[in-house]
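Handing you a structure now.
Every protein chain of the complex appears in place save one, which is left out.
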Amino acid sequence: MDLRKQQIAFYTALLFGALAAMGWGLKTAGIQGAMFGFFASFTLGGGLMCIWERSVVRSAFSLMATFCGVAGLFILLGHDFLAMAQILIYVGGILVLILFGVMLTPPDLNERQLPRVGLGVVAVVGALAFVGAKVAAVVNWAQAETLPPAETKAEQIGAAFLRADGYVIAFELAAVLLTVALVAAVYIARRKPSDLIDLTEEGGY
Amino acid sequence: MLTNYAPVLILLGIAVAFAAGNLIISDLLGRKRLNSEKATAYECGMDAVGSARIRLSIHFYLVAVLFILFDVEAIFLILWATNAKAFAAAGVGSFVFMEITAFVAVLAVALAYVWRKGGLTWDR
Partner (left out) sequence: MSMILIWLLITVACYGAVIGTAALMTFAERKVSAAMQYRYGPNRVGPFGLLQPLADGVKFIFKEEVIPAGANPWIFKLAPILTALPAMLAIAVIPFTGVIGTFEGTEVLGSIANPEIGILYVLAVTGVGVYGAILGGWASNSKYSLLGGLRASAQMVSYELSLILAVLAVVATTGSLNLHEIVAGQSGWFGWNVFSQPLAFVLFLVCSYAETNRHPFDFAECEPELVGGFHTEYSSMKFAMFFIGEYTAMVVMACLTTTLFFGGYLVPFWADAPWWMGLIAFGAKTSFFLLLFIWVRWTLPRFRYDQLMHLGWKVLFPLALINIFVTGLVISFGPGAN
């Protein structure tokens, strides 16, 4: 198969998978189930695109679907604060970082041309089988219905973090962790002045 | 809770339909007389030299890292900000404020470090 046909086949399969998931959700759990299928197929489809796409930038960008899908799932679970934090940090921040990081690497003009279909299928099926087995072993499916609704407000999370009997230590350690990450980033960025000069000579910006 | 977001979904549908619909209509109705000259990248009338996929300065990367770190900080601060009045009313305002001050102070030190190292200077 040539590249174009492969692409068409892949995206058609993805589309039908998503439609099937939504239909199945609609049949079993009504509108909410359909929404679950929608967001879940976004999440998984983004991940699949990430390993399928041949251009690194497109790979990185497809993660956006994954992150948005996860945010949607959070909303379905009744936790909109987490969903918004997910979008604010992952979509608004980390994905930008990944894209910048990809653009920092030497330009990959020919794009990856490897016919990785066979390997990809093996990897996906293997991972699905492994995760499926694990999940089936761990999850008690009947329990989900009896769980209380997970409506946690931002206020409650804040109180849990900040009250003296809460997670204060973890909260403060988060600041230290962030600082360490920052120092490391500056160290890498400013390690060798020659790196920067090298870029200028290449016509880099 | 979920009914809060149902109208957002409607809005999403309308917005996607508007944006994509406009592009598709324009795609269908617009005239097409493409030639190879038109398809070249704009470079003030000159032929483009080299590739447009150039490597970018590490500075952009640093800005993105800085953004993520302080973004996470902001999320933590939002948790405090929504509760600040409640804490003050409950009498634990000063204690919580100390916590937040310590949290922000650590990150302020980090900011000062980056500043000192010239990470905030856009010199090139």
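Points to keep in mind about this one:
To keep things simple, chains are lettered A and B as they appear, and every chain counts its residues starting from 1.
The rule is short, and it goes like this: contacts are C-beta pairs under 8 Å (C-beta built on N, C-alpha and C of every residue); 3 or more make two chains touch, one makes a residue touch a chain.
Source: prediction; values computed, not measured.
Listed for chain B, the residues touching the missing chain in the whole complex are 4-8, 10-12, 14-16, 18-20, 22-23, 25-27, 29-34, 36, 38-44, 48, 52-54, 56, 59-60, 63-64, 66-67, 70-71, 74, 77-78, 80-91, 93-94, 96-97, 100-101, 104, 108, 111, 115, 120-123. Summarising the interface, chain A meets the missing chain with residues 55, 57-58, 61, 64, 80-81, 84-85, 87-88, 91-93, 95-96, 99-100, 103, 153-154, 205.
The criterion applied here is as follows: only the chains that are shown with their structure count from here on.
Residues of chain A that touch chain B in their complex: 32, 75-76, 78, 80, 85, 88-89, 92-94, 96-97, 100-101, 103-107, 109, 149, 151, 154-155, 157-159, 161-164, 168, 171-172, 174-176, 178-179, 181-183, 185-186, 189-190, 195-196, 199-200, 202-205. The touching residues of chain B, when paired with chain A in their complex, are 1-2, 4-5, 50-51, 53-62, 64-69, 71-73, 75-76, 78-80, 82-83, 86-87, 92, 95-96, 99-100, 102-104, 106-107, 109-110, 113-114, 117-119, 124.
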